[in-house]
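For reference, the structure I am asking about is given below.
Omission of a single protein chain aside, the complex is shown with its protein chains in their original locations.
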Amino acid sequence: MEEFFNKIKESFTDATLEFETITIKVDSTEWIETHQNLRDQFNLKFFSWLSAIDWDNEVSVGEAPKESVSPSFEIITCLSDLANTNLIIVSTSIVKSDPKIKSLVEIYAGANWHEREAFEMFGINFENHPNLEKLYLPDGYEGNPMLKSFELISREVKPWPGEVDVEGMPEESESDKSEDG
Amino acid sequence: MVNALDPQNINSFSEASVSVEIETEDMTLNIGPQHPSTHGVLRLVAKVDGEKVHDVKPVLGYMHRGYEKLAEVRTYPQITTLVNRIDWVAGFSNEIPFITGAERLMEIEVPERAKHIRLILTEMARISSHFVFNGAYALEVGALTPIFYAMEDRERVLDLIESVTGGRFHPNFNRIGGVKPAAGAGPTTKKDIQDLPAGFYRDTKVAMQKVIEAADQFQNLIGGNEVFKKRTKNVGVLTAETAEAFGVSGPILRASGVKSDLRTQTDYLPYDQFEYDIPVGENGDCYDRWDVRVKEMVESAKIVLQAIDSMPSGPLQAKVPKVIKVPKGRTYVRAENPKGEMGYYIVSDGGLGPYRLKVRTASFSNISILPNMLEGALLPDLIAIMGSLDFVLGDVDR
Amino acid sequence: MTEVLIKVGFLAAVALNGAIIFTIMDVKGASWMQRRPGPLHVGLRGFIFPLAEILKFVQKEDIIPTEVDRPVFKWAPAYVMVSCVALFAVVPMSPTLVVADLELGVFFALAISSLGTIGVLTAGWSSANKYSLMGGLRAAGQLIAYELPLILAVVGVVIQAETMSLVGIVEKQIEWGVPFVVGGQIIGFLIFMVAATAEMMRVPFDMPIGESELTMGFMTEYSGIRFLIFYISEYMNMFILCAIASTLFLGGYHVPLLPTEWVNFYGPVVLLTKTAILGFILVAIRWSQPRFREDQLQNLAWKILIPASLVNILVTAVMKVGF
Partner (left out) sequence: MKTFKPKVPGFLIGIKIVIVNMLKTLSPFHSKPNVNYPFEKEKVAPRARGVIALDQEACTSCMLCARQCPDWCIYIEGHKELQPPSKPGGRQRSRAVLDRFDIDYALCMYCGICVEVCPFDALFWSPEYEYSEFNMGDMLHDKERLDGWLKTVPEAEGLES
């Protein structure tokens, strides 16, 4: 893994190896070239997956990032090599106002469905995609569910049962409580 | 306009009428979502010309449960419950990469015994998954009996999984840092660390011998059958190049002749301590995909038998904080599941739950090749090819 | 008139009972072969479950979809049923116990059996369902293709027996001392059984039903009593074709070494036993084989069975004339 990382490092400046995962960050304009390069020069022919992360400070579900982030979509692909088990995560960032990026279908045929999934879940447009339509969601469904701003209805309609607390003793004073504790 | 009755024209007319093919309209045939042969609720919209299939469009989403979204509002221990249900035929295997990922981020070293227990149960899950495939695939090409034998033998394996974990399909047995410390039952021992139940080794050895026998029986009952060979040999050939480009993994890829197995290539579980073969196919047709899985069952049984013999003693749990908080970082862990490469990309922000959890499932990539493979196939072949991909809709839709 | 009615009643009773026995054999046999007890709850450890089955189907609503061609759809099961029952008319259970001892018995049987094709095809065609349509067309193609080897296989027997009457064929076998299957018609018997299995649309030739791709083939839209008729006639067909096979090739109501003068007493039992043994073989085949693909099925009929049966006829004729 180290060896492969060093090789990667020669070609890509922004490469990190942490938690046994090699990640390279590229600019979204070099998206196609990078993948072409990785497939042809580094022999990473196996297309594992493509997905996205919605970085946002305002979240309606889950926890907001601890440190403030600039709102953007991060698009991630995972490529690997079957013989030597080299694996690489390629990541790029695009702006939220106009989320679009070139499609990888020409290079990796398997990207087709993954891009469709990212399109419906995040609303990212993949340019030159042969049939960019919904994959999972029914026709007429509005919204992009994986956005951090998309509410999870089941958690909205039902109160958290853990909030109900045992009512305090009527006569209990502050001093008693501290003694007990 | 040719006059057919004109004696001069009779000769040419009859020749012409023979060579012209009848123009027929294509028929759209919906296969699924409720159809006897789809494993769950997959819908295929197929354009058929008589028996020939032209254009197949899979329609997914009938089982989409949004696990990636649900994971955003849950803590790490709670997500273990969810990931069980992704590929329910091999529930135990789904937990391993997720738990390994969390452990990797927290930099916890798992005790050897726990790793061995994980390995044994993972292989058992693989065996039970392949049993289901064997039975179901025979059913799809028309043999109705093998599924009953497969279910009977799978039951033995599931009983073993249940006796350890408490669950047959959804074991929910892995914890960050090891395996479940208190596996239910018993008012007196509830808080004790529970090990494998008594008699487990003995029962496992019996069950694994039965698995090897069952695989042999399948080879005779289905694999040796001339009709089965006729139905599957040279049907749905998948070349290694296409498979790689589509991200097809697991037994399907190996059947195409690529010797790729994450068990030997990565170190998520101590597979390097055992000896086993990786069955590889030659032609990449349906028969090879079937054959590879049957052979794999035997290899898995061998791994389990070896693991039982070399079981280390020791604790089952590493020291972990009571409230699990995973430090900031991201990692991708993949594992060789019965259906192929399954991986979790965990983006942690230092909180109780992940900021984003990407689930890479094998079946999703595996069936994305369906339209490609089914082009020009016959309708009965459609079922044979679809069945040989061995997908579970929960694994596709997540 | 009453005589005709009695005969028809007798025919229907025997055919229906045969079908019920074969249903029990198929279902119970299947469950034992699959390591399970099978039906258990309806009387005699589940052995009379077909009665419950019949009652259930009779009670059920007979759903007729709106788009179907109603009269055709309604009458299709009747064709199949009638063709099955009428087939049994010429099968002798003993030299005297035969509904119609026709001169051209074999010819009659084969002519009647092809009537079922029309029933199946109309059922598939009129259902207004794509699965049914494909199932019906597959069935028609298959039944026509296998009709030929079925007839050609019988021709060998007819040449050897020098008669077309089924009683005559059995008498000839008694005269010979051995059934025709031993006396030179083994290939003819195998071809007949394969073709008969295809006519019954049982595994490995059940492409027209092919439940993994066509749900239930031409029967998809049928329910209630109409489905029951299809269901019963499937087993009736199986029973009768097995009975014909045992008459033509296995010596019918007679077994060698038994005294011929008592044939009227043991005849029906012997015939039924032979039929049941053939039926059991079919059951074992059904539950152990996968099914053929449509084109392989046609190839088998046209490229193997028909040439083989023609060779069989040739050899039989040469032997007959030469020796």
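First chain written, first letter: the chains are A, B and C, and each begins at residue 1.
Keep in mind that, in the parts below, contacts are C-beta pairs under 8 Å (C-beta built on N, C-alpha and C of every residue); 3 or more make two chains touch, one makes a residue touch a chain.
Just so it is clear, the structure is predicted and the values come from calculations on it, not from any experiment.
Every shown chain that the unseen chain touches in the whole complex is listed here: A, B, C.
Listed residues C:P37, C:P71, C:G177 or C:P256: the one in touch with the omitted chain is C:P37. Of the listed positions B:T100, B:S128 or B:T145, the one in contact with the omitted chain in the full complex is B:T145.
Against the chain not displayed here, subunit A makes contact via residues 158, 160-162, 164-169, 171-172, 180.
Mapped onto subunit B, the interface with the missing chain covers residues 74-75, 77-78, 80-82, 145, 149, 152, 155, 159, 162-167, 170, 172, 180-192, 194-201, 217, 220-229, 313.
Listed here are the subunit C residues that touch the chain not shown: 29, 31-37, 40, 284-285, 287-289.
Here, only the chains that are shown with their structure count from here on.
Taken as a graph of touching chains, this assembly is arranged as a line, each chain contacting the next along an open chain of partners.
Ranked by distance of CA centroids from subunit C, the top chain is A. Taking the mean of the C-alpha atoms as each chain's centre, subunit A and subunit B sit 24 Å apart. Subunit B and subunit C have Cα centroids lying 42 Å from one another. In this assembly, the C-alpha centroid of subunit A lies 63 Å from the C-alpha centroid of subunit C. Subunit C has no residue in contact with two or more other chains. In subunit B, no position touches at least two other chains. Listing the residues of subunit C that touch subunit B in their complex gives 30, 33-36, 130, 134, 203-204, 206-207, 210-213, 215, 286-296. Contact residues on subunit B toward subunit C in their complex (touch as defined above): 27, 29, 31, 35-37, 51, 138-145, 148-149, 152, 221-222, 225, 227-228, 230-231, 378-383.
By the touch criterion stated above, subunit B contacts subunit A in their complex at residues 60-61, 64, 66, 68-70, 72-73, 104-105, 241-242, 244-249, 253, 258, 260, 262, 265-266, 328-332, 334, 341, 343, 345, 347, 349-353, 355-356, 358, 360, 364-365, 368-369, 372, 397.
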